[in-house]
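Missing here is one protein chain; the remaining ones are kept as they sit in the complex.
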Amino acid sequence: MTYLFQQLLNAMQLGSIYALIALGYTMVYGILTMINFAHGDLFMVGAFLCFIAATFLKLPFVPTLLISMIGVALLGVVIERLAYKPLRHAPRVSAVITALGVGLFLENFTLVFSPYPQHVPELIANKTWVIAGVSISSLQIIIILLSIGLMILLDQIVRHTMVGMAMRAISWDKTIVPLMGVPLNLIISITFALGTSLGAAAGTMYSLAFPVIDPYMGIMVGWKAFISAVVGGIGNIRGAMIGGFILGGVEILVAAFMPSTYRDFVAFSLLLVLLIFRPYGILGKPRPQKV
Amino acid sequence: MDAQKTPQKNIQQPGKGQKLGVWKQYWDRFASNRWLLPVLTVAGFILSILIPQFNLVNPYIQLILMYIGINIILTTSLNLINGYMGEFSVGHAGFMAVGAYTSAVLTTIFIPTSLNPWLFPLVVLAAGVAAGLVGLLVAIPSFKTRGDYLAIVTLAFNMIVKSIIENIEAIGGPRGIPGIEKLTTLPWAFFWTALAVWVIRNFVYSNFGRGVMSIREDEIASDLMSVNTRQAKLLAFVISSFFAGIAGALFAHVLQFISPKVFDILKSTDILIMVYLGGIGSITGSILGATIFTILLEVLRPLGVWRMVLMPLVLVLLMLFRPRGIMGLREFRWFIPHYQLLATHLWRKKKEAANAPAAD
Partner (left out) sequence: MPLLQIDHMTHYFGGLCAVSDFNLELESGELIGIIGPNGAGKTTVFNLITGVYRATKGSILINDVELVGKTSNQITALGIARTFQNIRLFKELSVLDNVRIANYSRLNYSPLEAMLHTGRYSAEEKRISEQALELLSIFRLDGLAEERSANLPYGSQRRLEIVRALATQPKILLLDEPAAGMNPNEIIQLMDFIRWIRDQFKLTIILIEHQMRLVMGICERLKVLDFGATIAQGLPAEIRSNPKVLEAYLGEGGEE
């Protein structure tokens, strides 16, 4: 029983990281109906910025987190402007392939400067409390609380601000809404900035929890987060959060009770089963096809 | 697809234009010669036998040639799903893995070494059949799911295949199968490549192929125009995975070592890049995409790590300036069956012939 609670806590930690990344996928998808395959690699860049800020600038946790988030947000906006915006009216798949290309570019560009895995210094004094046999570390608490805080913040922005309203409007219609005076490009840039900075926050926290980072770390985590977004119903912000926690939970529990090599197998099989019964994810709705 | 069929415009302009016109005429004559491709194919096959026999080029280049062939098979077969059918499959390496492992298990465990060279064609065929059967399974979700969700299904498929292989100790688990005999020779690589291109080309230019393309354009309308969309999807997936399996078998017997890691999502990404580089819905594009990608990777090898930085940049720039790839939805004349090229023309002639006596 204690073991189960311990694993649940670990699941919360991994799940909140997945959920943060999944949010980036889902926001971009909601607004551009495009899968930003470079997002996992932006997560990796976030982790590396954290590494740079912590190792070379010797900054404490909060400034490191902010540098990572702002840096990646800027990078995300630049990528959107240079690589995705010109393709807004091209076949949808060209943008997806471009995103794959951008992702590969980020990976290999980082590889040039960091051919070996890097070790991220400890930014948060690691205290561990044992409550009823379950050990809780300060890092775990910070990761979980910070993630949930960021998610609530985003949810509030999307639901209750003018910018959020504009985002939701654009995700419904990209032709009429700009005619009502909504600045399309600005809103898309803000969406990218928000989505990618959440990815960077996840990157920072991931690199604190699992301190060895390398340029390819974003691939697998990125795909998993993408799956979380799909499980929740892609385009749906609350769905992405739920999906992240579900996937994190499944992975940790499988690893806890079965040989760890079964982890991916079970996670992906569950995904397939879910898609059979709920083809549009847990909270997603099919877009009606008009005949 | 009909860009090449437009009537030849002989714009007579003085000076530079005329010079260009001459070149254009040469080009037209070259492009419209229906016998050149078969002749070149036979010549290529003979050459592929002669090259290793007399060591005409160094073994490194022979190896590259075989990789080009394998990549052409992979690209053409994936193009059937991603280009002609308009779905976004990201798990092609999974089918490849099924083929590679089937063949490697056959040649390393079941078949005596002495018989290997003789049975190799059958082994490759078995690899294709195994992958095709798995393709049948993957086709079933495609009946109901489309677009991004089907992409996820193929992704999950790729991961599951990799994960299953990792968990079967009898076939090496995560360590893979070493010491595979080098059975893929240049003639075999050439033969299977030509066969794959020919069969997929033929399929595309049949009513089944048109059915597949109509799913890309508008699935509901396609169904309402009597296209059995389930059958068409099944065919596309099975043919595509069959040839991916064949490519996998050839690949395993060039590389001589396979492990689950070889067939992960990065391999699938490579194939995707070749497809979209060459252009969707085009046989010519698939051949060009695979060839250019493979050669470029080798040519840029001296750049070291920067090569891997440069390649994605090239891809991004190509997508920005040619979002449909080099030959997107267009076909070089050589690859269009003779009758399809002339159907309208022949019909009109027949009509005229029928009307002529009546006019007298």
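All chains are identified by letter, namely A and B, in their written order; residue positions are counted from 1 within each chain.
Keep in mind that, in the parts below, a residue touches a chain if its C-beta (ideal position, glycine included) is under 8 Å from a C-beta of that chain, and two chains touch if they have at least 3 such contacts.
Nothing here was measured: the structure is a model prediction, and the numbers come from that model.
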Legend entry - Contacting the left-out chain in the complete assembly, out of B:135, B:172 or B:211: B:211
Inset, instruction - Tell me which residue among B:222, B:241 or B:284 touches the hidden chain in the full complex. - result: B:222
Legend entry - Touch list for chain B against the chain that is not drawn: 1-2, 5, 199, 202-203, 206-211, 213-214, 216-218, 220-230, 235, 239, 281, 329, 337, 339-340, 343-344, 347-348, 350-351
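The rule is short, and it goes like this: only the chains that are shown with their structure count from here on.
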Inset, instruction - Give every residue of chain B touching chain A within the complex, in rising order. - result: 82, 88, 141, 144-145, 148-149, 151-153, 155-157, 159-160, 162-164, 166-167, 174, 220, 265-266, 269, 272-273, 276, 280, 305-306, 308-309, 311-313, 315-316, 319-320, 323-324
Inset, instruction - Spell out the residues on chain A that touch chain B in their complex, using ranges where they run on. - result: 29, 35, 83, 86-87, 90-91, 93-98, 100-105, 107-109, 111-112, 115, 219, 223, 226-227, 230, 234, 259, 261-262, 264-265, 268-269, 271-272, 275-276, 279-280, 289, 291
